[in-house]
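Missing here: one protein chain of the complex. Every other protein chain is in place.
After this line comes chain A, so read on.
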Amino acid sequence: MSRSLKSWAQDDRRRPRPRFTLAADLLALWTAPRVRPAGAPPKVERPSRRLGWQQLGALNLSGLFAPRVELEVVGRDALIGLETPFIFAVNEAGRLDHQLLHMALPRRLRPNSLSLSKSLAKGRNVVTFADEPRGGRLVGEFTTVAAELAAQHSVAIVPVGIVGGYRLTDTLKLRLNRRPKVSVRFGAPIYVRTLGIDEVTQEIQARVEFLVGEGELSWWEVERRRLGAPDVVPASMPRWRRLWEQAAPRPAAGGRRRIWR
């Protein structure tokens, strides 16, 4: 050591003892006058409407038929950072789709499916469903309602693909050894700002189709494949094949790839 340090400047080796500060602090805080000092600006409140992990919470498995299905929720991370309200654009797979979506979301995010514009104005999320799929397709056509509402209220649209909801009411009547599995997949939000109504509707259609049909691919792969849409849109298939695929066994837990956030 070449610097000469003060001999009395030594480390304090005593371990700090636990202290009880709560009572004195509370007393001091509650007896102190709370007056805005001269020159200090008045207060302004701004509550946050952005969603964090805490707001997403756990799955709601308290519903009546919740114990009867094996629910998988993929991509709820897509909702983090979003401002409420927003619009869920969901494929119509079966009669229980609305309940399935409710199960995948905490109470404050559950959407209304009636009085859409009024609900958005009140700050509540809403849901629009695609039409009934025809010709063996997996996803029906979306109308322009979601895009128009998003443009009118300046809110984001969250595409959602529900897989496994097809004829779920019939499946639940059967005596099965294993619960039927259902997957609710959230995609990246769509913003209307830079796109027209038709473009946004096409975007919703494409994203929901890929959420339903190409769930095992990564977001980047999906984004890239979307450019060559015609040849990768899921081909039409007979009903038995759709149910067959829906009931396919899941890969082992260790080898499962995480998809879409």
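As a working rule, a contact is a pair of C-beta atoms (placed from the backbone, for glycine too) under 8 Å apart; a residue touches a chain by one contact, two chains touch by 3 or more; residues count from 1.
By our rule, contacts and distances are computed from a predicted model.
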{"item": "Name per UniProt, for the chain absent here [options: \"Monosaccharide ABC transporter substrate-binding protein (CUT2 family)\", \"LarA-like N-terminal domain-containing protein\", \"Multiple sugar transport system permease protein\" or \"M42 family metallopeptidase\"]", "value": "\"LarA-like N-terminal domain-containing protein\""}
{"item": "In chain A, positions touching the absent partner", "value": "1-3, 5-6, 8-12, 18-22, 25-26, 28-30, 32-41, 43-44, 46-50, 52, 75, 77-78, 80-83, 156, 188, 191, 193-194, 218-221, 223-224, 226-227, 257-261"}
